[in-house]
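Have a look at this one.
The complex appears here minus one protein chain, its other protein chains still in place.
Right after this comes subunit A.
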Amino acid sequence: MIKAVMMMNTQGKPRLAKFYDYMPVEKQQELIRGVFSVLCSRPENVSNFLEIESLFGPDSRLVYKHYATLYFVLVFDGSENELAMLDLIQVLVETLDKCFSNVCELDIVFNYSKMHAVLDEIVFGGQVLETSSAEVMKAVEEISKLEAASNSISLVPKSVSGWRGR
């Protein structure tokens, strides 16, 4: 089972954190900081795996991937395969890339709820739900379409005029 998904930038600022078992806020922060301090001390060109039992308890592994200014981190237990988890990060990033066409850190910051929507399609309650980025895209687009339809009249003009006013 997947215990947590985290994205943080290279300065250690969390960009997205989702824990599949409840953690109090302080604990979450502690874990994010702990993970970051381990990650930033890793040299280049080493493996993407980390043993992280000191933070997440026994039988927990961590897989991370470094993209530009972002770390993508998955924490999971022994019932998952490390290499497959590495590919799951790849799936996630590929999907985000399709979503935002050339995803960058800002996209993730500003599209917080969409990020969660994508993630929820891929990982559901700690289990890998879907691994085809096309399928995920389809689901996410369906959601945005419906959402857009349900408030297109009220939202779009307002926001545009809001920007013009600045």
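The rule we apply is simple: a residue touches a chain if its C-beta (ideal position, glycine included) is under 8 Å from a C-beta of that chain, and two chains touch if they have at least 3 such contacts; residues count from 1.
Just so we're on the same page, contacts and distances are computed from a predicted model.
Chemist: Would you mind picking the UniProt name of the chain not drawn here, from "Translation initiation factor eIF2B subunit delta", "AP-4 complex subunit epsilon", "AP-1 complex subunit gamma" or "Phosphatidate cytidylyltransferase"?
Modeler: Hidden chain, UniProt protein name: "AP-4 complex subunit epsilon".
Chemist: What subunit A residues would touch the chain not displayed?
Modeler: Contacting residues on subunit A, toward the hidden partner: 13-14, 16-18, 20, 22, 25-26, 28-29, 42-43, 45-51, 53-54, 79, 81-84, 86-88, 90-91, 99-100, 106-107, 109-114, 116-117, 120, 124-132, 134-135, 139, 142-144, 146-148, 150-152, 154-156, 158-160, 162-163, 166.
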